[in-house]
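Reading through the structure tokens given below for one structure.
One protein chain omitted, others in place.
Naming follows writing order (A, B and C), and every chain is counted from residue 1.
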Amino acid sequence: MIVVMARGASEDEIRLVVERLEGCGFQAVVSRGAVQTTVEAVGADGRAPAGLESLLASGNVERIIPFAEPFKLASRQVRQDRTVVGVKGVRIGGPRLTVMAGPCSVESREQLLIVARAVTAAGADILRGGAFKPRTSPYDFQGLGVEGLKLLAAAGEETGLPVVTEVMSVDDVEVVMEFSDMLQVGARNMQNFPLLRRLGKVSAPVLLKRGPSATIKEWLLAAEYLLAGGNANVVLCERGIRTFETELRNTLDLAGVARVKELTHLPVIVDPSHATGRRSVIPAAARAAAAVGADGVMLEVHPEPERALSDGPQALTCEDFALLMQDLRSYWSGKSTDA
Amino acid sequence: MIVVMARGASEDEIRLVVERLEGCGFQAVVSRGAVQTTVEAVGADGRAPAGLESLLASGNVERIIPFAEPFKLASRQVRQDRTVVGVKGVRIGGPRLTVMAGPCSVESREQLLIVARAVTAAGADILRGGAFKPRTSPYDFQGLGVEGLKLLAAAGEETGLPVVTEVMSVDDVEVVMEFSDMLQVGARNMQNFPLLRRLGKVSAPVLLKRGPSATIKEWLLAAEYLLAGGNANVVLCERGIRTFETELRNTLDLAGVARVKELTHLPVIVDPSHATGRRSVIPAAARAAAAVGADGVMLEVHPEPERALSDGPQALTCEDFALLMQDLRSYWSGKSTDA
Amino acid sequence: MIVVMARGASEDEIRLVVERLEGCGFQAVVSRGAVQTTVEAVGADGRAPAGLESLLASGNVERIIPFAEPFKLASRQVRQDRTVVGVKGVRIGGPRLTVMAGPCSVESREQLLIVARAVTAAGADILRGGAFKPRTSPYDFQGLGVEGLKLLAAAGEETGLPVVTEVMSVDDVEVVMEFSDMLQVGARNMQNFPLLRRLGKVSAPVLLKRGPSATIKEWLLAAEYLLAGGNANVVLCERGIRTFETELRNTLDLAGVARVKELTHLPVIVDPSHATGRRSVIPAAARAAAAVGADGVMLEVHPEPERALSDGPQALTCEDFALLMQDLRSYWSGKSTDA
Partner (left out) sequence: MIVVMARGASEDEIRLVVERLEGCGFQAVVSRGAVQTTVEAVGADGRAPAGLESLLASGNVERIIPFAEPFKLASRQVRQDRTVVGVKGVRIGGPRLTVMAGPCSVESREQLLIVARAVTAAGADILRGGAFKPRTSPYDFQGLGVEGLKLLAAAGEETGLPVVTEVMSVDDVEVVMEFSDMLQVGARNMQNFPLLRRLGKVSAPVLLKRGPSATIKEWLLAAEYLLAGGNANVVLCERGIRTFETELRNTLDLAGVARVKELTHLPVIVDPSHATGRRSVIPAAARAAAAVGADGVMLEVHPEPERALSDGPQALTCEDFALLMQDLRSYWSGKSTDA
């Protein structure tokens, strides 16, 4: 159940609603939009509370909405205006296309700094890089771990870019938060519920990748774990789904991005690198992501892709990336560089 | 095996190569590009000819390429410059984005004329409409048949637009050719090989839709049936593939469009109406199709979508379509309206 | 709408119902079960007739069932007892597991006779073999055509087995009927509606393969085209669906066979050869098909699989087949060899 406070409801009036809900044994989660505030109530047994209407009638409440979608806090039914997630000053979901770029894996200080400087010069907004790497085979390179995190933090400091990196385990949440500005949940962990519950309790923004075989509904329900835990700073990332087609690594669901933006108020970005796995089609896919209404793109860049320890075939060179940035910034009138 | 003639090879020199190939028992298919001509040789048993190199060495031949891809005539290995397919003066595959629009099914003279006039006024290039309709259920509306073809031809004449419509059966090829300018092979017929073989023998341009579960390789091999038969006027149409995701009707494989354009010289258009089945996301998907490099889009338009006999939920109104056209024409700098 | 005649309704009473339905402008299709007869009424516009209840109340009618499933004549709602399809004395759908076996393609008189004699000796019920072959590439072996049909008919005559073979086109229906006892609709033609409509008008039994990306509902609706046309002798064949898994050629949907048998009264067989594409797992898959309740299996057998012109890797040798037959006949108590 969602309680939509009237416009202009005071903090005291909001607190009163929360207290009453909690007094009845429900969990209450407050979401503050640009215009209106909403309070969600969920009972301990997962069912929506009943019979609260009269209790709440006395407060400064505009409407009470019973749940229609299985995802609730993520739904646009609850919040009409779009969420903008701030990452150390970068605003994701506003009028400007956000570009996250960097190497798939942090391999060395030198490799990372070359890429970080190149993507900064080309106009990227956020630096990405993997320190903890989920790998299908136990015999593949598993990432530099904490050493990689430290290199990322240093590169972020030098370039002034916020840093996003993957966290694979509840036990790593604290150390990843210490060295980065945004926590990425990888596609294979989209339904790692203990991890989602833990990240619902942190204040850091979370980038939630869609699982390769997750439906849009499951993806939004995974986001719901974060929101229901109390973390409203969630950005979704489409990175390709698994289908019968093998010509590219995955099938990038761009029309699905348009659809998910109808269903949720959360920002949605696109990762054409993992989705296609093929350098030559990444620029076209990134342009299409911008055209379909994505709030940003995430791109892998490597100084020497042919020598990368992971996913070389899908990394752009620094030069490719600079060209693509010119294209993206000039291309898409909807999200200008200085909005 | 592909024999690439030298630039400036004369008709006599080309004919000589063809005669020698045929004299050895092979089928020879000539493709004339803007710059160079190629001759493909295929043996009656499906194997490439061997030992012809010396025979051909005397002609004005630049190179001989053994087959690497299972699709041959469709491959960019064979033909570097892009094919432009002309449909009664409209050029598909050139610098201008081609827009095909019209109702899913021709339902009546009045319905068709309203749509035809509206899409003409909004700047569409080709009129589409279904007379023979493949329907999953035998109890659904199956189209007006020849009566629908006549209405289409009349609407094309009045508006000056060329007409594209589906042909479902070898037996209908002649009548569909009589009343239309381009023959569409529907997604469910993509591997109807007798139909493909028949259409390889006609001169009319063919629009070949991708099967909902066809790989890119299978799609190009279906085109190969047409090309090997002798019909070089083939346009491909991506219309969504079948995946586990049910939020939209199909999953539109836009990155796949970028990939297929690397593999083939044939033009590729996109049908966001069938791909998504949801009016609200069609404009975004059409913009993304243009951005990813498609040569055109095909859109369903109905004067009253809620009363359509087929696929109403995916039809744009005439007003929606006019707005989208403005967007598409101004949007995409790569394919301008007057190129 | 389905009119279920009372047990013991006479031919006159049935004819009366048909006449009344047709008099109201509906198409009436009569299905005769072992115990009861049903008459389906479909309006010319695809809608079920309304207001007929009073008209029919006077006849010897047990119940009138409005349509709930999109497939109607194929539904078990209409007919509780299972359909048994006879193919020249072989009964498919009864207590005995039916085994169809033979080469993928008819390649020569000698090859076919070796296989036909071997499978007869091992206890097969029906001889299969392809004369018209749908091939993904135009450059692959396309079958011997009518010459292959004649060889099949001769092999059937010699061994006494009925013959099943694929028909790919409306134009070939007559010639295929002349030389065979059961017509196969291949997976890629499952939604070739003109072909289905044509086969609805013949008396020969039809084996309808499931399309590699067809849902169970779509498969039953394709069967509905045959039944609504008037041909009640339809056998379904599961042959694997297309999924992301590439370890085997397709994914054999055996639990789906159990489900489709709940939904329809038609017999269902399984083709483990095409489904898996891998000789070594075919016996296990055939046993599982019997265990899950399939009414039969279809198996490819070749005297020298490594020299087959098509699909060699999925063909059993004659010896493999004989061993599997012993296993199948002794294995499955539910369908004994002499039932």
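Quick note on the criterion: a contact is a pair of C-beta atoms (placed from the backbone, for glycine too) under 8 Å apart; a residue touches a chain by one contact, two chains touch by 3 or more.
Quick caveat, the model's predicted, so the values are computed rather than measured.
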| item | value |
| --- | --- |
| Touch with the omitted chain, as defined above, among A:Gly102, A:Gly130 or A:Pro212 | A:Pro212 |
| Touch criterion as defined above, residue of C:Glu224, C:Asp253, C:Glu300 or C:Asp320 at the omitted chain | C:Asp253 |
| Touching the absent chain when the full complex is considered, from C:Gln27, C:Asn60, C:Ser108 or C:Thr215 | C:Thr215 |
| From A:Glu22, A:Asp81, A:Glu157 or A:Asp171, residue that would touch the chain that is not displayed | A:Asp171 |
| Missing-partner contacts on chain C, residue numbers | 213, 215-217, 240-241, 243-248, 251-256, 258-260, 262, 272, 275-276, 278, 280-281, 284-285, 287-293, 331, 333 |
| Residue ranges of chain B at the interface with the undisplayed chain | 213, 242-244, 246 |
| Hidden partner interface residues of chain A, rising order | 42, 45-47, 70-72, 134-141, 168-172, 188-189, 191-194, 197, 211-213, 218, 221, 224-225, 228-229, 242 |
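Just so we're on the same page, only the chains that are shown with their structure count from here on.
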| item | value |
| --- | --- |
| Arrangement of touching chains [line / ring / star / complete / other] | complete |
| Identity of the chain that, by mean CA position, is farthest from chain C | A |
| Euclidean distance of C-alpha centroids - chain B vs chain C, Å | 34 |
| CA centroid of chain A to CA centroid of chain B, Å | 38 |
| Residues of chain B whose C-beta touches two or more other chains | 213 |
